[in-house]
Every structure is written in C-alpha cells, then in structure tokens.
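Every protein chain except one is present and positioned as in the full complex.
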Amino acid sequence: MRVDVIMPQMGESIAEGTLTRWLKKPGDKVARDEPIFEISTDKVDAEIPSPAAGTLVEIKVQEGQTVPINVVVAQIETEAGAAAGAGKAAAQPEGPKAAPEGAKAAPAAQAPAAKQPPAASAKPAVPAGGGSDGRDRAPQAEAPAAPSAPASWGPGPSASREIPKASSLAGSGSTVDDLRRVRSSPVVRKIAQEHHVDISRLAGTGVSGRVTKKDILAAIEGGAATAARAAGAPDRSASPAPAAAAASRSSAPAPVYAPGQRSSIVPMTAMRKKIAEHMIASRRTSAHVTTVFEVDMSRVMRLREEHKQAFQERHGVKLTPTPFMVRAAVEALKAFPEINASIEGDNVVYKKDMNIGIAVALDWGLIVPVLKHADDLSLSGIAKAVADLAERARTKKLSPDDVQGGTFTITNPGIFGSLFGTPIISQPQVAILGVGVIEKRVVVVQDAIGIRPMVFLALSFDHRLIDGAVADQFMAHIKATLEQGKFAEIV
Amino acid sequence: MALTTYVEAIRQGIWEEMERDKRVFILGEDVGVYGGAFKVTEGMLAKFGEDRVIDTPISESAIVGAAIGAALLGMRPIAEMQFIDFISCAFDQITNFAAKNRYRWGAGVPMVIRGPSGGGVHGGPYHSQNPEMYFVHTPGLKVVAPATAYDAKGLIKAAIRDEDPVIYLEHKYLYRRIKEELPKEDYVVPIGVAAVRREGRDLAILTYGAMLYQALEAAEVLAKEEGVETEVVDLRSLLPLDKDAILNAAKKTGKVLVVHEDTRTGGIAGEIAAIINEEVFEYLDGPVLRVTAPDTPVPYSPPLEEFFLPNKEKILKAARQLAAY
Partner (left out) sequence: MRHGTAAASGGKGRGRPRAVPRPEVPARPAGRLDDEDMPAPDDALLLKMLHSMKLTRALEYRIERKLYRQGKIVGGVYVGRGQEAISVGAAVHIRRGEGEDRDDIVSPSHRDMAVFLMQGVPPERILAQYMGRKTGLTRGRDGNMHMGDLRHRLVAFISHLGDSIPVAAGCALTFVMRGTDQVSFCFFGEGATSRGDWHEGLNFAAVRRLPVVFICNNNQYAYSTHVSRQMRVERVSDRAAGYGIPGETADGNDLLAVYDRVGRAVRRARRGEGPSLLEFVTFRMTGHSAHDDAGYVPKSEFEEWGRKDPIERLQSALLRRGLVDKPSLAGMEARIEADLDEAVAWAERQPYPEPEECLDGVYHEGGPGAGDGPQGESTAWR
C-alpha cells in the first residue's frame, strides 16, 4: 500500500517549507526513519526521516519548491500490513480534518440542560390555559421537545446557546413565545411606539412568530405583508383545546386591510391551530348526539338565597349554582357509570375516580380545570374547590395536574346568554354537560302559569358507548336531584 | 512592494522605534543571541547592542520588574514573554506595581509587555492561552490584540509610544499566515479604536485576533448563501474598548454576535453584551449572542483542540440563529 510523505511543520507559526534536496530517488529502498529529504524554513533547516519502510515510488514536489505544510511531497510503496500502521502513525499531525467524525458529533448530542439558564432549557410549553407556575411540567401539552442544548457540551458551550424554543418563565405566567409575540424586541417596541402601531396586529416572520424589525418597518411602509392577527389575546404555545364549542373569547380586533385589499390573510396562532385540531379530532372520534332537558332551578336558587350568607361566613366562598350542578352530576354518574368512562379500541374503560372538569371563562380564553374526586366532596367542599380552581385559573397558577385526568366535563355557555349549546366532547371522555342561562321563564306548574328560574341542560354524548336511553335517564337523574334533592349538608 | 508577514511587521515596528527613540530597549528570554523564539527580534542584538537587547534569566517577575524600574526613570522598555502564557509569573508586578503606579503616586510606567498568544498550533494548555482578561480587569493597564500585519506594526508603535503600561498580544497562529503590503512611511494605529472590516446591515460580528478571519469567512458565506449582510468589527483594543464602535454596530444592525477565542466565562463578550444592554438596549432586535471557546484549559490533541476553538462553522450556526430571530 501507498504511504504519503508530507511537508512537516517545523514550529508553531510555520506555514510552509521549501524542499531543498532529495536524498533518495524513485525506486530507492528506504528504511523507516531514514533521512529522505531536506527542507528549509524560516526557522531551521532539517533532514526529514521517512515515515515508513518501503520503496520511494513517486515524487510530487521538486527540489527548490516551496509548499504549505501537510502537502504530500512523495509516496512510498510499503509491504502491505507491516508498514500500514506505521505509515499512519508516523505521519505528521494532520489538521482538524483528521478529527474523527464521532468526536465532532458527540458533543452536540450531550445536553446538560440543567446547566442552562432556566428560561432556555428543558421545560416544555405551558399546557391548557396558559397557567404557569414555573414548575416543570409533564409533557402533556404538545410542546416542542425540550430544546437540545446548543451544539456544545459540558461546562461551557462553544457556540452560543440556542435561542430557546417555547419554555416557561417562572412566575410570570407568560411563556417566552408569548413575550416574543407580544413584546417582540426593544427596537420593534420603540418603532411601534413611535409610529403608533399595535405589534399584536402584525404578522411576524421571526422566531415564535415574532414581529421583527424588518416586519414592522415593512408594515409601516405599507408593504403587502401587512396583516392583522386574529387573536388579540396573548397566545399560548400549546393547549389541549377545551371541548366546549363556545370558547369564551374577548372580541378579536378588526382585521387591517392594506389599500386595495379585499381580504386580509392572517396566519393562525399556535393555540388557534390546536383548538381547531382538537375540535375536529373530537368530532371525528365520537358519535356526537345531544339531548336537552329543562330543569326548574327554584329549589336550588331558594336554598342558595337562604344559606348563602351563612355559607360565605362558614366556608369563606360564595355559594353559586355550580356546586349544585356538580353534585347532581356526580350522583347521576354513580348511577350511570358508563358515562364516567372512555373507549380504548374495543374496550370500555370504566373510571373509578370522578374527576369533573369545570370550564372557566377567562379574559383570554377558556380553561377546564379538573375537580378531582368530586364524589368525595361535600357541597361546601365542591364549592371551595371550584372557587380555588377558578381563582388559580384566573391568576394562572394551575398545575399540570389541575388540568388533567378529567372523566366528565361541565361547561357553561349560559354565561353569555345561550339557552343551550351542543358542546363538543373533551376526549377521551364520552359526555359533556352544557349548562345554559338560568333565567325566569313562564312555565306550567300544576296546570297554572308560573314564573320560575329555569335552565336548559344539554348533554352531548358519544353514541358509540352511550345510547339515548341511558343519556336521557342520566339527565333525568340530574333533573331530579336539582329539583328535589335535599342537599342536606348545606342546611 | 513585497508582502510583509504579521511577525515581520512586529519586528519592523520594534526596529523602527528603537532607531527612532534611544530610550526603547528589549529584555526577555532568548531575545538577543537567538533573535527570539519566534524570531521577532532577529538581528536586533547585532544592530542595537547588548545594552538594548538583553537576554535575561528565566525570571518573568524580574523581567517585568526591571522594566518597571527602567520605565520609572524614563526609559521605554519592551518586555517579552516568550509565550504569553508565562505572563502569569509576572502577574503581581504587572497588576500591583505597574498598573497602579500612576494612580497611587503620579509616576507613569511607559512600558510594553508583549508575547505570542492563542491556539490552533497544537501547543496545549501552556503555549496557547489567551490571558487578556486578567489584565482587562486591571485598571491602569492597556491591552491590545492586532489581527492584521498593518495593525501589528501600527499597534506595537502605539504601545511603545504610550505613556502607560500596554499588554500587546500577538497571535502566534497569524505570525506567518498573514501577509500584507505595508506602507513605507511611519504610521501608528491608535489604541482604543476598532476597525470595521466588512460592512453590513443585518448582523454585526464583533471580534479580534485570529478569529477575525473565521468571522470574515462566515460573513462571506452568509452573504452568498443567505443574503444576510454582516458587519464585521475588529476590536483591536480590549482595554480601552472602542465603545462607540460597539454601540454603533449594535444600533446599525440590532443583532450582535461576539466571537472570541478566549474562554467563555469572564471573556470580553460578556462585558460587551453588558455594555450593549446598558446603553443601546432599545436598538436590539435580538439577544447579544457569543461564540467562544468552552471553559476548559486549551487541549492538545487535534480533535480536542478543534472542538475547543471557535471556527467558521460555529460562527455560522450562531449567526444564522440570530439572523432568523
């Protein structure tokens, strides 16, 4: 085999050498370490020993020529095997090209994410509702995977840190994505202020959909890319969409049209995309049917009136209709366990726990915290738990646990005045109860006209598992509880 | 006119100053008879004599201390550290004597401490260091690091003529790899002034020393392949920093990447990022990023050293991230 003979580096700062004399000619036999040629550099003249034993077969650089270091000046034909290892070993240290690929690749894979500043590292995105308490979350949300540490390793990355993907900032409740989109960068904010432009109305081409300096300047100059955002709210990077069709939202800002435009194209926010996906997925999964019952709430409302003061004083929370609803639902679920179940393949999975999701309307959207083990709670217990969840939802202090594991959901389209809705089931549950507006209506009471606070309760259920008869009996049970139930413990 | 290498430019600068000013002299190990480990002082003993080209014992503390004593009396000594790595032996004299003299009792120390720094030559931990920050951290000193042959000559002259102690960091990797045509006439490159090597609006890279060339190569790739125009600023002086140049680059582009061969923690990139943050925060369109060596001693074996050193690819990666932000 052939072994290269190269121009060596005779000193740290030496970059080239002149081959002054060949001591051997092609065809000569050379022993290993035997002087084979002479060179001259800025610093020194030297005899260069052969890297291998064999026959000098090819001279590539002539006497008097100056070449850069590591250039091949000749080749030696060795006896295969014996010289092979020697040839490689004796070669001058090559430049970085010789570095094994493994060495280059390996460090990139190591990611002591713990060493990164908190904002940058392994925290996945905030799940439903944007609540964040800064703690690490189970990757329930469709967060991007923990960003790999930058292509560097150990104590100090050799490259700068990767610009972090979605991650949580402790305590603030906003993700980095949020901040990028809403606050962008100092220069963009400054330009926005100077030109009275609302950053949130612009489409951004930067990371996380951020409006970059180029974007805002282009927008100001009336470029074709100007567009408004649909969602005025700070967006969350990922959330399992609330199953309720009536997602509560603040009114979207009006779209901005450039001169001559008849339509305005605005890219979806990540959250909107996820809601869209979830909704259609749920529709595709379950055989949605809705049944509607009307319930007389006078008893509940009267109990409320009578006891709300004492209740407030005793338990420190308001007594709303919600705990009554939850209580009634729980009793009904006990009677009809198939509604507290889910479908996996060809199996029905009955759940022992009764974890009731309670949809909470927030300024920026809807979130469904889960009241765990509702069947273990008294009315006051439920009231307190609901109040706590609602409060934490509003202050963005929900934990991942708070929004997981629901077995049945109650939603409330009635707060905006809807009579009843046809809510979309929150997978993998099989039913969802929508509570309409509680309002006084004219009803027939014992063949007379009465005025009672009435409410429509709508149950959407998955007909794969729940038949209409079961659903209706379930609802009748709820109705009975609400209209006649003792709710003894509040008395 | 012939091309002058970076090392030859330093040699010329010193030679010309020694001719011009009789107070200038050199002391260090092997600088006289041998002409210096890297031949920076070749021929000077013969030309200027034993009194002005002094071969010392291995005593960096005494080399610097003696230079201080001579400078106090009005001489202009150039103290050579054979490898700048050995400057640590004289740390006390430099930081506690030379740096503080003027402040304490008004007596200036017009001396130069110079030597080859930097890696990329398989030198290992003690022949590859970038010790600038120990001295950038010391008020009273000046620290410069030329990257071009032109600057090497201009800055050694400026350092010799300066009234305060100057640490002059040569980069050994550049010694014979950089060649330029130099003007015949006398010229000085002012200390504390950076140089814009390439103009651009999209991104700015601030760097110095051997990394300048890696940055320029990266800038070329960015322009050709991505249409990103990069401003490349050669800092040249680390103390004092050319704050105006730094701030202008940040204001012009809004996106700054600092690149240095020095290790990460306590490297000047942190200082620069802090300055930018403090003074032109409102102009930023992205975080100030840095590409540096990791926090380890300089390793010796080629794959390790290659991992250690920043290079064009690493700069490109960071620059692309920043450009896309």
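The letters A and B name the chains in turn, as written, and every chain counts its residues from 1.
What we mean here is this: a residue touches a chain if its C-beta (ideal position, glycine included) is under 8 Å from a C-beta of that chain, and two chains touch if they have at least 3 such contacts.
A quick note: this is a predicted structure, and the numbers were derived from the prediction, not measured.
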Any idea which of A:Glu47, A:Glu391 or A:Asp467 touches the chain not displayed? A:Glu47
Sole contact to the chain not displayed, among B:Glu16, B:Glu42 or B:Asp295: B:Glu42
In the full complex, subunit B touches the hidden chain through residues 25, 33-35, 37, 39, 42, 51-52, 54, 56-57, 59, 61-75, 77, 92-93, 96-97, 100-108, 123, 127, 139-140, 142, 161-164
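Please note the rule applied: only the chains that are shown with their structure count from here on.
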Quick one: subunit A and subunit B, Cα centre-to-centre, how many Å? 45
If you look only at subunit A, which of its residues touch subunit B in the complex? 11-16, 42-43, 93-96, 98-100, 103-104, 107, 151-163, 185-190, 206-207, 210, 212-213
Touching residues on subunit B, where the partner in the complex is subunit A: 7, 38-39, 116, 121-123, 127, 172-173, 175-177, 254, 257, 263-265, 281-287, 289-296, 302-310, 314, 317-318, 321-322, 324-325
